[in-house]
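The complex is shown incomplete by one protein chain, all other protein chains being positioned as in the whole.
Presenting chain A:
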Amino acid sequence: MDGQVSTFQFLGMTFNTANIVSGLVVFVILVAIMFLCSRHISMKPGKGQNFLEWLIDFTNGILKGSLPNNEVNAFGLYAFVLFAFLFVSNTLGLFIQVSMHGVTLVRSPTSDPIVTLTFSLTTMMIAQFAGVRKLGYKRHFENYLHPFKIWIVMNVFEQFTDFLTLGLRIFGVVFSGEMLLKVIYTDLAAKGGAWLIAAVPLEVIWQGFSVFLGAIQAFVFVTLSTVYIAKGLGEE
């Protein structure tokens, strides 16, 4: 963010250290949560199982809002993991921000547009593949010619804007949230004295609000992904 980001080269590609480390942290947190909550699965659910079932019901509910029932199972896992990953990513930077020698190591992965655009691109690709799988190449790409042939310009452009807005919306919210946290912390608290005391409740309030925003953004991202997939399937 404000601090420098270090990059390294691997197999001829440039990697951002902060993104890699933060991504791994999110990965480990999610695997741990899923592992711990899915022990002792039984007909009468325990705490962890209840939590996961609630989450699965929640994401399946999002899917059922726009997809036909027989398609829900095919995208249930994607929506579930996407929601969990985005929510943890959005909130990670609110509580853990690690810098070393002025180089940011851990922050919200979703405060980098490359990460959010990656997920947005994944969703758009899934929508395309789902459309082709269901309708076949010919009928799927014919949909771009509706309602008029000239509309193909609008439709292709719409795909591109969908891709950008989907990714940049979540990035903007998380990035600005983290930015404000950092401003409160560095500029306000650094003045010391009464400012430091005032900074603490502000920081707490903004953290709470950002958790709320992070959840909303993850929900919106999954909802819009579902809508785009439904559109790809020809379910207007």
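Everything below uses one rule, namely that a contact is a pair of C-beta atoms (placed from the backbone, for glycine too) under 8 Å apart; a residue touches a chain by one contact, two chains touch by 3 or more; residues count from 1.
The definition used in the following text is that contacts and distances are computed from a predicted model.
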Listed names "Acetyl-coenzyme A carboxylase carboxyl transferase subunits beta/alpha", "ATP synthase subunit b", "Spermidine/putrescine transport system permease protein PotB" or "Oxidoreductase", matching UniProt entry of the absent chain: "ATP synthase subunit b"
Selected from A:Ser42, A:Asn69 or A:Thr161 as touching the chain missing from the view: A:Ser42
Residue touching the undisplayed chain, where the options are A:Leu77, A:Val98, A:Val183 or A:Val204: A:Leu77
Sites on chain A contacted by the missing partner chain, in the whole complex: 1, 5, 7, 10-11, 13-16, 19-20, 23-24, 27, 30-31, 34-35, 37-38, 41-43, 45, 49, 52-53, 56, 76-78, 80-81, 84-85, 109, 112-115, 117-119, 121-122
